[in-house]
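Let me begin by handing over the structure; questions about it come next.
With one protein chain held back, the other chains of the complex are shown just where they sit.
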Amino acid sequence: MNLKGRHLIDPGDFSLLELESIFRLAEKIIENKDEYSQICKEKILGTLFYEPSTRTRLSFEAAMLRMGGKVLGFSDANVSSAAKGENIADTIRVLSAYADVVVIRHPKEGAPRLASKYSNIPVINGGDGGHQHPTQTLTDLLTIKKLKGSISGNTVGFCGDLKFGRTVHSLIKTLSRYPDNKFILVSPEELRLPDHLRHMLKNIAQVEIIETEDLETVIGSLDILYMTRIQKERFFNEADYVRLKDSYILTRNKLSEAKEDMLVMHPLPRVNEISYDVDEDDRAAYFKQAEFGVYARMALIAAQLGVGNNA
Amino acid sequence: MNLKGRHLIDPGDFSLLELESIFRLAEKIIENKDEYSQICKEKILGTLFYEPSTRTRLSFEAAMLRMGGKVLGFSDANVSSAAKGENIADTIRVLSAYADVVVIRHPKEGAPRLASKYSNIPVINGGDGGHQHPTQTLTDLLTIKKLKGSISGNTVGFCGDLKFGRTVHSLIKTLSRYPDNKFILVSPEELRLPDHLRHMLKNIAQVEIIETEDLETVIGSLDILYMTRIQKERFFNEADYVRLKDSYILTRNKLSEAKEDMLVMHPLPRVNEISYDVDEDDRAAYFKQAEFGVYARMALIAAQLGVGNNA
Partner (left out) sequence: MNLKGRHLIDPGDFSLLELESIFRLAEKIIENKDEYSQICKEKILGTLFYEPSTRTRLSFEAAMLRMGGKVLGFSDANVSSAAKGENIADTIRVLSAYADVVVIRHPKEGAPRLASKYSNIPVINGGDGGHQHPTQTLTDLLTIKKLKGSISGNTVGFCGDLKFGRTVHSLIKTLSRYPDNKFILVSPEELRLPDHLRHMLKNIAQVEIIETEDLETVIGSLDILYMTRIQKERFFNEADYVRLKDSYILTRNKLSEAKEDMLVMHPLPRVNEISYDVDEDDRAAYFKQAEFGVYARMALIAAQLGVGNNA
């Protein structure tokens, strides 16, 4: 499996075997951190964040620094040449002279894909509008693999805003490529999964899905519960927001009906969709998930740079 | 003395012996920089600056880089997950996966203390509102120790805004824990030391204090003169500001009455409270103080990480 020089714009860019090779490398790194602590010693990660995202940016920076690499970039488009009207094709060609691999976060869908066409170095999509966020998906899959043992054969519940959440869309699409997963989709009517995804799941991937408005009636059957935030800015009016925002809050009480080994996942940051008393429950996996995010990104970067195979 | 894993939120968190161990390590680093230049080689400092402070942030970064470590973080809360409504407990738990030690600057009093309760890595308070700024105090004490020989037995004058300046409050409290220091407090009536601190000094620490409005009559008796800025934003009205702002400016002329070996200290940045012609005077210690600040922070971080003891 050779991912050297490859871009990652969409999780579909990588085959299941290629994804598997990244997870295997991540697991090797987790088990033997010291061996990998200098594999990127003379490599530079460029971080082009055209919209702010501290969480994603710091996870990438930690990943690169933990491998002995270095980081340069910007975290705010206002401080960039973009403010002078430069297009992303020029920016990436120049950045190719400064760095060895680059992550791009951009408010416009397709910007990282466009950049990859002009880049001499591997491009990672760090999130483009409501479109894709593939390293969050790598993070989620690695978390499932490490904590459930397998990415296949799970009954996975998704709860909250299933209409706008790119994290959910990307994970559902990728999980549907693995065998024997079932999906239970829990959302208010107004925030159901988009039709094109439902159609893809039913007709193309032929995956079993159940849709419901009620978390409590289904929580007992789940192996994994993936919670998401209902963002205020997604609503057209304040009344809808107030009515719905608390409908899908996970509490310790609701959790009492869940399996003993169910995982509670969340891409973070959370606002109030998971009560703080859930944090102490062994099933709460969201902080471990953030940790696995660093390892997933380490493995990805190492694979793209073609380092660490023999470590 | 083992400070590994300890938080530093308030100078009172450390005993005098523990403070002493930090100063001893700082002095060893000063004398033998090369030996310490790689002791943090695979360590990462997280810098969570919820309000901007270039001086403090760069001093911490320099400290970490001078020991071979790495740095990640943000310097502006607007570019952070805080803008999405995340609380600091969640932020610090995630950051614990990214870094090995973290410094937090926050506009709200108590935020770093709260963060430390949820953190898996040592937390340093980099300044919380008008409350504490313990590494400035470490810096000041190390400067006194290096340039006066001892932190005890000095007559220390504090001049300027003694009402609002957290740097002064923190240093006075800590100096009062050392034996035989005397304090001369020079300020306009409106900006005198708060009652609770005066009470603590007189009744609990039983330290001798003299209060005056006139710098010139007391400057001759001082071993150390600690100048502070009178910040415009502290005044309720413009007239008070204009009347008072120049009252406590140190000039070369006033300095002629001072002892030959008196230290002039200042936490910087200064605006006009010390005339520029004082800079050439041997007693001007404020730029050396900034330099000692890097060494104080190096020693603190090394102690918290448990590295460098055998170097």
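Order of writing sets the labels: A and B. Residues in every chain begin at 1.
Everything that follows uses one rule, which is that a residue touches a chain if its C-beta (ideal position, glycine included) is under 8 Å from a C-beta of that chain, and two chains touch if they have at least 3 such contacts.
Keep in mind the model is a prediction, meaning the values are calculated, not measured.
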Selected residue (touches chain absent from view) among B:7, B:66 or B:146: B:66
Residue, one of A:3, A:25, A:44 or A:121, that touches the chain absent here: A:44
Touch criterion as defined above, residue of B:21, B:75 or B:170 at the omitted chain: B:75
Residues of subunit B (touch criterion as defined above) contacting the omitted chain: 37, 52, 54-55, 58-59, 61-62, 65-66, 68, 71, 75-76, 268-271, 276, 287, 290-291, 293-294
In subunit A, positions touching the absent partner: 42, 44, 46, 70, 72-74, 78-81, 83-86, 89-91, 93-95, 97-99
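Methods note: only the chains that are shown with their structure count from here on.
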Euclidean distance of C-alpha centroids - subunit A vs subunit B, Å: 40
